[in-house]
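Below is a slice of the complex: some chains, not all, each in place.
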Amino acid sequence: MPVKPDRAPLADRPASGGLALVIIDMISSWDFDGADRLGPAALAIAPHIGALKQRCSEVGVPAVFVNDNRGRWRSEFRELVRQSRDNETGAAIAQHLQPVEADYSVLKPKQSVFYATPLDLLLRHLRVRRLIVTGVASDQCIAMSAAEARMRDYDVVVPRDAVAAQTAGRNDAALRQLEEAHGIATTPSAQVELPAGATEPAR
Amino acid sequence: MPVKPDRAPLADRPASGGLALVIIDMISSWDFDGADRLGPAALAIAPHIGALKQRCSEVGVPAVFVNDNRGRWRSEFRELVRQSRDNETGAAIAQHLQPVEADYSVLKPKQSVFYATPLDLLLRHLRVRRLIVTGVASDQCIAMSAAEARMRDYDVVVPRDAVAAQTAGRNDAALRQLEEAHGIATTPSAQVELPAGATEPAR
Amino acid sequence: MPVKPDRAPLADRPASGGLALVIIDMISSWDFDGADRLGPAALAIAPHIGALKQRCSEVGVPAVFVNDNRGRWRSEFRELVRQSRDNETGAAIAQHLQPVEADYSVLKPKQSVFYATPLDLLLRHLRVRRLIVTGVASDQCIAMSAAEARMRDYDVVVPRDAVAAQTAGRNDAALRQLEEAHGIATTPSAQVELPAGATEPAR
């Protein structure tokens, strides 16, 4: 819990306002079972996540892409990014949501962003206390990750127009459960309040 | 993953059929916020869990009670059990569901049964591959624990008459999400198939 | 990392000076392989740990007993404490080192105090940043736990007269490695500086 920047510092500078934007499983080749329904749903929310990421970038709120490691621990994030543009949905999403050098990336082996990953440690090094959780699928990776973030005492918001599931019904049910069972806000992305600006200059 | 019984063996003998019954947060003083609704719901499912536990006991399927550590790391499970009988709901549940010497117990600090607990390790030492997850609340501790068990590659069944939430609507929605998003069966408790008998004698 | 006292608060009040005393595997029946050598060595350091615990108690520095769960997840800490007094070494150690109501206790399944336990979470709730690590064996549980505490960014001191191994040679080598490889101080227990007093009243 105490965090020291010795050895290999994991992060450049504290997150502005103790806030981070987490973008889950939006970089994909959309070739898995169920992708025919999830892909279009992801494309529909991509502009909202993209706009939110832009606002975050302007005030020093870091973005962390968390993605399935589909390459069996032999491929890497940048390769996933390249591959994702080879299909129509992935290329369309990339119009709105493109990882840049300043973004962090974490590969996850399973559904939860916290399971067997360095995310919690990275967030501590960024001095993050609040998370904006976005991406797909709202009733699986998003639901698990948001509930686990709350369990780890992060404040969590899941903007309702920045997550999606295979069907609108499943998305609505997942959002309702996050609100009722975990007390997580589902404020629309445009209304999520961000800090005024970077809290301190980069080291 | 490889498991050796050296040092302090964590379990007496392998679980019959690689199966374990997990009973979550049913031992309680029911004095927390929302307990007025969750307590009666828990009492209603207690006979079903009790009957299932009896069947499990007869064929060598171990039961593990997992409970919140409300004693701030100074109290213990047996004390929780004693305290739980001091209130009406707790005493009524105890008619159906009473921990015995043969049962295992694990205290959890937060919602998930896997977070900061030895449960996964205990289950490995029991050679468990399948879990029957029961208790309360279905849209919080149960939903998180069942999804995380599935993520850890356990087969999971959540008997629909052996879990409850604050309202029937929230319980139904939670069960539907476990089925749709995680492929978890919600077979009624009386129909959950158990192994024929103990796979090997106690050491 | 952010810590909220909601749900089941894990700790009464912040640790004075962000400091905690961790006492590892000193409560034992001393009936395991190698106990004939480790028991007397443990008895020899017990007065030093006892005196340090007394000083800690006076200024609001909490003590956490971390012990092997030898009861196969069916016994509990208080039972371990009772059983430990049934043998000569255990009874002699108890003259110097007796758990009291105010102490915390954590059962560990394996050597490290952090592996599959709630210790890290408990320490966060206590707002601990510095650990005094004591007990046995210095080249096994102590060495692993101290190095892992350092890895988790805690400041760590291992008082050289408050730890022991099966032989003096192994103890010396373990202390040297903690100093050289991990930069951990081995200040004698009487010289470990404690905060002046409790930082804030109990909630």
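By letter and in written order, the chains are A, B and C; residue numbering begins at 1 in each of them.
Convention: a contact is a pair of C-beta atoms (placed from the backbone, for glycine too) under 8 Å apart; a residue touches a chain by one contact, two chains touch by 3 or more.
All values derive from a computational prediction rather than experimental measurement.
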Entire complex copy count, 3 subunits given: 4
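Simple rule for what comes next: only the chains that are shown with their structure count from here on.
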Quick check for the class: compute each chain's Cα centroid; which one is farthest from the centroid of chain A? C
Counting C-beta pairs in contact, which two chains come out on top? B-C
For the two copies chain C and chain B, is the contact made of the same residues on each side, with over half of the numbers shared, or of different residues? same
Separation of chain B from chain C, taking each centre as the mean of its C-alpha atoms, in whole Å: 31
If I count partner chains per residue in chain C, which residues reach a count of at least 2? 120
Per the contact definition, I'd like the list of chain C residues that touch chain B in the complex. 7-12, 68-70, 72-74, 76-78, 101-107, 109-110, 116-118, 120-122
Applying the document's contact rule, which stretches of chain B touch chain A when the two form their complex? 110-112, 115, 137, 139-140, 143-144, 147-148, 151, 165, 170, 173-174, 176-177, 180-182
